[in-house]
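With one protein chain withheld, the remaining protein chains of the complex are depicted in position.
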Amino acid sequence: MSAAGISEARAASGLTATLQHARHVITENPVTGFAFALFLLLVVTAILGPSLVPYDPLATDSSASLRPPSARHWFGTDQLGRDIFSRVVVATRLDMIIAVTSVAVVFAAGGLAGIAAGYFGGWTDRIVGRLADTIMAFPLFVLAMGIVAALGNTVTNIVIATAVVNFPLYARLARAEANIRRDAGFVMAARLSGNTDLRILLFHILPNILPIMVVQMSLTMGYAILNAAGLSFIGLGVRPPTPEWGIMVAEGAAGIISGEWWVALFPGLTLMGAVFCFNLLGDGVRDIVDPQRRT
Amino acid sequence: MDKMPLLDVRDLTVEFATRRGAVRAVDQIDLSVMRGEILGIVGESGSGKSVTSYAVMRILDRAGRIAEGSISFSGMALQTLPESQMRDLRGREMSMVFQNPRAALNPIRKIGRQIEDVLLRHAQATRTDARAKSIAMLDRVRIARPEERYDAYPFELSGGMCQRVVIALALACRPQLLIADEPTTGLDVTTQKAVMELMVELTRERRMAAILITHDLGLAAAYCDTVMVMEKGKVVESAPSADIFSAPTHPYTKRLLQATPKPGSVLRDLVMDPQPEPPPPARPIQPGRILDVRGLVKTYGANNAVDGIDLHVDRGESVGLVGESGCGKSTTSMMIMRLLDPSDGSIQFDGQEIGAVPARAFATHPMRKRIQMVFQDPTDSLNPRFTAERAIADPIQRMGGSIRRDALRARCEELATLVGLPVHLLDRFPHQMSGGQKARVGIARAIALNPDLVILDEPTAALDVSVQAVVLNLLQDLKISLGMSYLFVSHDLHVVRLLCDRVIVMRAGKIVEQGTAEQVLEAPTAAYTRELIAAVPHPPT
Amino acid sequence: MQRRTFLTIATGLAAPAIHSPARAQARNETLLIVSESGPNNLDIHGIGTNVPGYEVSWNCYDRLITHGMKTGPDGTPYYDRDKLVPELAEDMAVGDMSVTFKLRRDATFQDGTPVRAADVKWSLDRAVTVGGFPTFQMKAGSLEKAEQFVVVDDHTVRIDFLRKDRLTLPDLAVIVPCVVNSGLVQKNAAPNDPWGLEYTKQNTAGSGAYKVTQWTPGTEVILERNEAWKGGTMPKIRRVIWRMVPSSGNRRALLQRGDADISYDLPAKDFAEMKTAGKLTLVSTPYSNGIQYIGMNVTKPPFDNPKVRQAVAYAIPYDKIMEVVLFGLGRPMFGKSSGPTEVAWPQPHPFNANLDKARALLAEAGMADGFETTLSFDLGFADVNEPICILLQESLGKIGIRATLNKIPGSNWRTELNKKIMPLYTNVFSGWLDYPEYFFFWCYHGQNSVFNTMSYKSPTMDGLIDGARMAAASGDTATYDRDVRGFVDLAFTDLPRIPLYQPYVNVAMQPNISGYQYWFHRRLDYRSLAKA
Partner (left out) sequence: MRVARQIGQRLVTALPSVAGVIVVTFLLTRILPGDTAAYFAGPAATPAAIEEIRARLGLDQTLPVQFLRYVGDLARGDFGASLTTGQPVLADITARLPASAELVLVALVLAVAIAVPLGIIAALKERSLIDHACRVVATAGVSLPVFFTGLLLVYVFYYILGWAPSPLGRLDVFASAPPTASGFFLIDSLLAGDVETFRATLAQLVLPAATLAIFALAPIARMTRGAMLSVLGSDFVRTARAAGLSPNTVVMGYAFRNAVLPVITTLGMVFSFLLGASVLVEKVFAWPGIGSYAVEALIASDYAPVQGFVLVMAVLYLLLNLCIDILYGLIDPRVRIDA
């Protein structure tokens, strides 16, 4: 048997075990199962969305302005006669991108800084700790607003702002987790095995912290979408006419009072569903990775 | 004397709901305890001994349930008693003492108040006299200055003191039955002795019934009237303790008994059927010193954890480093291991000074691969995300020069065979292996690069005795066949004696005595060593 | 009445504050106004005073003269541009190069001191000296130097003209030349603040019909009637509570539930819908001398080419904008089919949505494949600007012009306009003084003022504008008419900016409110309002 064959077989056994466990968690906990289903739906929509929709999400139609939901327009139309269903579906991709990239950025920055702080202690710890403290001392939403207002309201800057305000959370979490493990037997063993500090950080500590971080990442994805919505509400959202849930809710919000409830409601429900899904998913992932539940 | 047993358990079966269906943790067991009797339940981990006691107390966690059988306690059928009545019984009629005493107390409540809570709950005291009674109870478990200690929090007390408080809490309402679940695990031998004696004295004095649950045959033998041996949820043997040690009938009991180190036993005796194969060929050893430590000091703040010790290890020699927790033995081994920088002193390895190389930089030092270590807790010392193979391969890949993928695999398999680990287990993750298997992985990793010196840091402390016996033999064989030297760090004098040529006894950062194993154990010169030896419980031989 | 229905359903939780009889009584003489934002300064002479601040000034200070009323297009009382009536002055004598005012003898400031000629001179001196907007506005009427204002006696003031200017007198009736209690303010002035701007920022010191009794910046302004007012008929409303409610949805809810009396900056859609619902009184009046337009920077390619600008004019979806953005609440300024150019401004241009013509013009300009550009708008008025720009972006896309939308925060809009680098944008301009040549002087003249946002320069245009101004001053109607027609025609052929529509001032009020008047400044005049 070739070495490659062995490692594949091994990976497969590890993978099947994880999959089995995941299946168990999903079937045992209906809420988590629901969240996973929702998540899959979101991913599929994000990938296929633009090719599925019945209307061009940007096409205006003054003859069909502010139509309530109907068979032709499932979610109704907005002030410019654009099909809200199409816009909601197409927006999935952008919102997922905002959520995923901000999480990736904050994980890369905050997670790594936190692990280094927890592992090395001393000056690294103090600097990372101070940085996190300083960011925490800001009212976070206002900091996000400030960043977007100062750098301009592009998707990139919204992502950066979300990442910055979440930095302390990740840094602290990773620091705490790394700190517990810095004197763990397996870390000492790794040092005896001749691993350098960097190797220990990346190959021994990081993989062990990852599951806990994944839980946080799931929660942050929800937060990222909410954050973008909040920014849209005060006029700092993405550029029009790009469809994005938050900005659609924000723009439709005023219409609730005047009876055009569908303009804000459907994007709002979708947004809520997505955030809801990410939050529940976080709990679900916690169940999956929690070693205490895994026998 | 009344013939009615105080506690009479018949056909008790406890099941736990798991996702693979119900699992029987306790399977149709019978037991009975008379007033004034101390029953020992002995078994290795997973034998169901603790679950039995929880079932009696009816404090099984949510997943567990009493599937069958009856529990009769002074005439009451506990298995059907309403929970409210059960609550009245707990603490008043039947109490329990747990292992890990520090965690067993509410960390944010004064200990005196915790005892009061129980007294008040069972109407054994009124608001006015609760404090006095609580202090009296503290006094009763021989806590010095009880009035002051009433206001102490658990974290302000030592482990032994905490266990006394737990005992006070359990006995405050003068219950008829006391169940002690591994009450001294984790305590030093001298403390263990004091706690056990206190508990036995109190139960005898009050003519209580008691159940002592332990993995330690010696402990059960020393303090119990009757001993019941459990294996995999079943009772395999139950007899007066003198009988069970002199004439064990069940093979499991025999094996257990044999694996328990006792004065005079030899390493090979610990395992049931000594391998027919001859001992492995010994690698020739050049005489000389492999390790020479002089004036080693480690200072934390104003305290010297290690206070100027000298020790040496010769090639091919096993040296035991013995002491109670906090004596500085672990700190010493960490410094020698170059995981910790000494405050002062020299560490010469094979004639070369390595004490001056900073611990952080030692990972890439050429000496690194020649000093290795086997850790105390095999679970903690294996990366949960690494397979056994990856764990063993790690030092080879880091320090063994470039090696091809398949050669690496072959070497891992070779090592696995050497430490008696079935090759197919190499693909497993730590959580998929037993304690003994994990210990073997840890040993394989330590010897992967043929080190000259291996520090064994309580390598069997977390293992069951039968596994311990096998692992100790394995270590001995490996030492001979690979020509290594051992520095064996342990609190257990019996184990040290089995494996070591020389023994060093430490206390409070200093060496109090050293000499050959025989010398130190048979004719100790220091009072502390004598105290240490006397405290070890041993089964009647 | 909705108020009543509200009270009947309101539970104990909601109502306690209103149940007391004293408060119910107060309610009848109190006007509750809700608007998005409030003043940042109570004095229009202050540094950086915002538009809501003008409203305070208008109602709390008097001017020498003001405008009379006429009936507007839809029956709403509309200020009469050509009819100046006395306010603090009781008599006005216009000479060849000066005008003389006799002050009312009984007029007093709110602290009881009589209004004197010295106060008037001090106030006008202040307006032309403090710099910033007030000084600029005074200059628009050729009121530039303190020497122009002469105290003849205690109750007589003469204003000398620097030059003949038709705008001088109207400019004395705008908000800026208000009369301030100089004694009181000077008492509170500091050496580094000789005009007492810090004091008047926080306090009203006029002789006007109202005074501010409480001001919580960003939250509310409470004004009380000045019982000794002599500048006109005693107002009916005793107390005005002006609340800032940032959410337009809430403003609408407050109106519809009958809790607020007046609001006037609601989105067009809400107005249109409330109008249909018919429960409230809704008044829409066109901005005098104001236009929402699409501007293009004519100094840089591709908009330096008139053909490209005309192509854009043909690509604008005018009707769509009127329909879905404005809900008809605006006067179209496009698609004039025939007829001679009028001597008036604003007036419609001849372009209409016609993508074929637009494409053809682009091809003629050598840009058949279109180009990329940025379309900017002021986020401060996003509810109108954003949909307009989205519709325009979509339409431009059809002729190959790929525009990216650029939202610019309200605070930055003026700075960006000042830089004159935005290639394509939408904006509003309106002048207080309702004269075509005034509009063109600021927006099209080669002096390149801030408002000539397109950086448009044409000697012909300059000649026509200057000609009209001179003709107006000298009363030469024929030349005036010819020049006005000339510059309007030129504006529509050269097309540096494309007018879209004349915006409406939309005021919504409870049916029991009467007396609303349209003013050039488009803010509320509390003095004429009444509550039944």
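Read from first to last, the chains carry the letters A, B and C; within each, the first residue is number 1.
Please note the rule applied: contacts are C-beta pairs under 8 Å (C-beta built on N, C-alpha and C of every residue); 3 or more make two chains touch, one makes a residue touch a chain.
Just so you know, these numbers come straight off a predicted model, no measurement behind them.
**Student:** Can you list the shown chains that the absent chain is in touch with?
**Tutor:** If we consider the entire complex, the absent chain touches A, B, C.
**Student:** Among A:Asn179, A:Thr242 or A:Asn279, choose the residue that contacts the chain missing from this document, as touch is defined above.
**Tutor:** With A:Asn179, A:Thr242 or A:Asn279 as choices, the missing chain is touched by A:Asn279.
**Student:** Of B:Thr13, B:Gln28, B:Gln79 or B:Asn100, which sits in contact with the chain we cannot see?
**Tutor:** Of the listed residues, the one touching the omitted chain is B:Asn100.
**Student:** Considering the whole complex, not just the chains shown, which residues of subunit A touch the missing one?
**Tutor:** Residues 29-31, 130-131, 133-134, 136-143, 145-147, 149-152, 222, 226, 229-230, 233-235, 246, 249-250, 253, 256-257, 264, 268, 271-273, 275-276, 279-280, 283 of subunit A touch the chain absent from view.
**Student:** Could you list which residues of subunit B touch the chain missing from the display?
**Tutor:** Residues in contact with the chain left out: 57, 59, 61-62, 87-92, 95-96, 98, 100, 103-109, 117-118, 121-122, 153, 155, 166, 169-170.
**Student:** Please output the residues of subunit C touching the missing chain, sorted low to high.
**Tutor:** So the residues of subunit C touching the unseen chain are 6, 9-18, 20, 23, 26-27, 30, 32, 34, 37, 39-41, 46-48, 50, 131-133, 136-137, 201-202, 216-220, 241, 243-247, 249-250, 253-254, 256-257, 259-260, 408-412, 414-415, 418, 449-451.
Simple rule for what comes next: only the chains that are shown with their structure count from here on.
**Student:** Which chain has its C-alpha centroid at the greatest distance from the C-alpha centroid of subunit C?
**Tutor:** B
**Student:** Quick check: how many Å separate the C-alpha centres of subunit A and subunit C?
**Tutor:** 46
**Student:** In whole angstrom, how far does the Cα centroid of subunit B sit from the Cα centroid of subunit C?
**Tutor:** About 87 Å, centre to centre.
**Student:** Over in the complex, which subunit B residues touch subunit A? Could you list them?
**Tutor:** Subunit B residues touching subunit A: 18-19, 337, 339, 360, 362-364, 368-369, 371-373, 375-377, 380-387, 389, 391, 394-395, 398-399, 405-406, 409, 427, 429, 431, 442, 445-446.
**Student:** Name, in rising order, each residue of subunit A that touches subunit B in their complex.
**Tutor:** Touching subunit B from subunit A are residues 2-3, 6, 9-10, 13-14, 24, 28, 184-186, 188-197, 199, 204, 207-208, 291, 294-295.
**Student:** Using the touch definition from the top, list the residues of subunit C that touch subunit A in their complex.
**Tutor:** Within the complex, subunit C contacts subunit A at residues 247-250, 252-253, 256, 267, 269-270, 273, 317, 319-320, 323-325, 379, 382, 386-387, 389-391, 393-394, 404-407, 409.
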